[in-house]
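Let me give you the structure first, and then I'll get to my questions.
Right after this comes chain A.
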Amino acid sequence: MIDAPHRRDGVRIAALIHRVSGVGLALFLPVHFYVLGLALNDTAALDTFLNWTDNWAVKLAETGLVLLLSLHLFGGLRILALEFLPWTPRQKLFAALAASLAVFVSLGFFLSAGS
Partner candidate 1 sequence: MIGVRLYLAQRLSALVMAPLMIGHLAVMIYAVQNGLSAEEILSRTQGSLWWGAFYGLFVIAVSIHAAIGVRAVVYETAGLPERILNPLTWAIGVSLFVMGGRAVAGVVL
Partner candidate 2 sequence: MLERHDTDILIIGAGGAGLFAALHAQKAAPDLKVTIAVKGLLGKCGCTRMVQGGYNVALGKGDSVERHFMDTIVGGKWLPHQGMAWRLCETAVVRIRELENEIGCFFDRMSDGSLHQKAFAGQTFDRTVHKGDLTGIEIISRLMEQVLARPVERMEEHRALALIRSRSGDELAGVLFVDMRRGVFRFVRAKTILLATGGGPTMYRYHTPSGDKSMDGLAMVLRQGLPLRDMEMVQFHPTGLLGGAGTRMTGTVLEEGLRGAGGHLLDGDGRRFMFDYAEAGERATRDIVSRAIFDEMRKGNTTPNGGVYISMGHLGPDSVRERFKGMVKRCADCGFDLAAGRVEVVPTAHYLMGGLICDPDTRTELAGLYVAGEDAGGAHGSNRLGGNGVANSTVYGGIAGEIMAGDCASSGDQSLRTLRDPNEEAIAAEIARARHPFGRRGGNVHALRLKLMDLMWDEAGVMRTADGLNRGLAGLKELRNELFETGVADDDMVFNLTWHDWMNLHSLIDTSEVIAGAALWRENSRGAHYREDFPDQGELETSYFTVARQGTDGGLSISREPVEFTIVKPGETLIAGESETLVAAPA
């Protein structure tokens, strides 16, 4: 009947992003390990894979992963600060900063990957 206005709050969204990115990373990580694991017995297979990553769509997807990681990383640091440092009322600001930093880093990755 009615949506949940409390979930529209900035820090609440930050928590959601943190969760989604964390789960995303947890799903991606085994793939990442698998691919690197290829290096163990088959350098060529790794290269095939890395060549495949040379295409644009894949670059975009990789950037997505970096975004996930950096969102989770900076968001996680925000949570650690909230939990371990004395309380500050500027949580919204910090959440926004964490998100911007993440976007900035992944943009950096995307640009350098594209060059």
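Everything that follows uses one rule, which is that contacts are C-beta pairs under 8 Å (C-beta built on N, C-alpha and C of every residue); 3 or more make two chains touch, one makes a residue touch a chain; residues count from 1.
The candidate set was assembled so that all candidates are chains of the complex that A comes from, given by their letters.
Keep in mind that what you see is a predicted model, and the values were worked out from it rather than measured.
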- Considering only this complex, which of 1 or 2 touches chain A? 1
- Item | Of chain A, residues touching candidate 1 in the complex | 19, 22-23, 25-26, 29-30, 32-41, 43-44, 46-47, 50, 53-54, 66, 69-70, 73, 76-77, 80, 83, 105, 108-109, 112-113, 115
